[in-house]
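Yeah, one chain of the complex is gone here, protein chain that is, but the others are all in their spots.
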Amino acid sequence: MFHLLDIIGTMAFAMSGALTAMHKKLDPFGVFIIAFVTAVGGGTLRDVLIGRTPVGWMQDLQYVYVIILGYGLAILFRKKFDKLRTSLFLFDTIGLGVFTLIGLERGIMTGLHPVICIALGTMTACFGGVTRDILCNEIPTIFRREIYATICIFGGIIFFVLRKLNLDQDVLYLVTSLIIIAIRLLAVKYKWYLKAFDHK
Amino acid sequence: MFHLLDIIGTMAFAMSGALTAMHKKLDPFGVFIIAFVTAVGGGTLRDVLIGRTPVGWMQDLQYVYVIILGYGLAILFRKKFDKLRTSLFLFDTIGLGVFTLIGLERGIMTGLHPVICIALGTMTACFGGVTRDILCNEIPTIFRREIYATICIFGGIIFFVLRKLNLDQDVLYLVTSLIIIAIRLLAVKYKWYLKAFDHK
Partner (left out) sequence: MFHLLDIIGTMAFAMSGALTAMHKKLDPFGVFIIAFVTAVGGGTLRDVLIGRTPVGWMQDLQYVYVIILGYGLAILFRKKFDKLRTSLFLFDTIGLGVFTLIGLERGIMTGLHPVICIALGTMTACFGGVTRDILCNEIPTIFRREIYATICIFGGIIFFVLRKLNLDQDVLYLVTSLIIIAIRLLAVKYKWYLKAFDHK
């Protein structure tokens, strides 16, 4: 289950990266680089910070294959995806839910405190997208009005609460991912956001 | 002493990050992220480069608490701090002096050459602020006219000179930090800067 979610999140982020890069008219190689960085950026930062090296994607070629597949699908269906317009948003949201979970799990496996695990989950989910947006010269989604990283933190808290209930691990993973995905869909639909501090 | 300085530097940088971010009207979560990154950015880069992982703040929750405290204080007193205007500059300078020292010390503990230790001190002191400025879309302080990183290098050289004198460690730490802080205050007051190369 864990592994399956990882594959799904990687492909979703690779496609979101490829679509953004094609929209910016990068050349095929540039599109691949952005797809790759979006897919592995968060996990790479996490692995480097906890000292799990060589980082994940270097030890398991499956990631490379999945990214190539996502890249190919994004190219093949680029006109279809573009019409839907929400597809980019959907892939990004799926990746967000799944990668938060993977970051949480890695933190627990490394024996870190829940607060640090939640930071790792948030980082895993958000950093690839931040890098994608910076390289494509977009304002990072994470800094736009909508809540984004906040959802990962909230999802992390729910994860540790549910974990106390001794749920089956697969159920725990699936439920947490789905909750994060659902909250983001609701957050965007109903325009939830945090208010800036009044200042001066 | 070492630990106390680390706490002071972390809080000073957290506050400087929070104040900059509030000035940029980021939402409360964004302000927290900037405060966090400013406080731990330099040390995280240093720890990753020397292979001390999981990086410092993941192994000791005290950093997280101190950052939350600095964040809270910056929010509570944001109108006061804003009037003073120099407060941001002061916090930044305290962090600069203290973090240079911590970087130097870590380098020595890792058994690295003094030249590399000075590079680590400079990196620890400067990288958090560079990240803060980039994320807040400011020109990094380090690249503005005034000298900044140069002071850290100078402080590092003084540290290794004083170290030959067999001073008490606490005294050595305190004196070096204060010298760095003093030089920066003087540098800004008297507008010391390096001249660019004549070119063409």
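When the chains are written out, they are named A and B in that same order, and each has its own residue count from 1.
Here is the rule we use: a residue touches a chain if its C-beta (ideal position, glycine included) is under 8 Å from a C-beta of that chain, and two chains touch if they have at least 3 such contacts.
None of the values given here were measured: they were computed from a predicted structure.
**Q** Which one touches the absent chain: B:Ile7, B:Ile50 or B:Leu90?
**A** B:Ile50
**Q** Which is it among B:Met58, B:Ile147 or B:Leu172 that touches the chain not included here?
**A** Considering the complete complex, B:Ile147 is the one touching the chain left out.
**Q** Which one touches the absent chain: A:Val64, A:Leu90, A:Val115 or A:Val188?
**A** Of the listed residues, the one touching the omitted chain is A:Val64.
**Q** Could you list which residues of chain B touch the chain missing from the display?
**A** Residues 48-51, 110, 112-113, 115-116, 119, 143, 145, 147, 149-150, 193-197, 199-200 of chain B touch the chain that is not shown.
**Q** Tell me which stretches of chain A touch the chain missing from the display.
**A** 22-23, 25-31, 33, 44, 48, 51, 53-55, 57-58, 61, 64, 75, 78-79, 82, 135
FYI, only the chains that are shown with their structure count from here on.
**Q** Roughly how many whole angstrom separate the Cα centroids of chain A and chain B?
**A** It comes to 31 Å between the two C-alpha centres.
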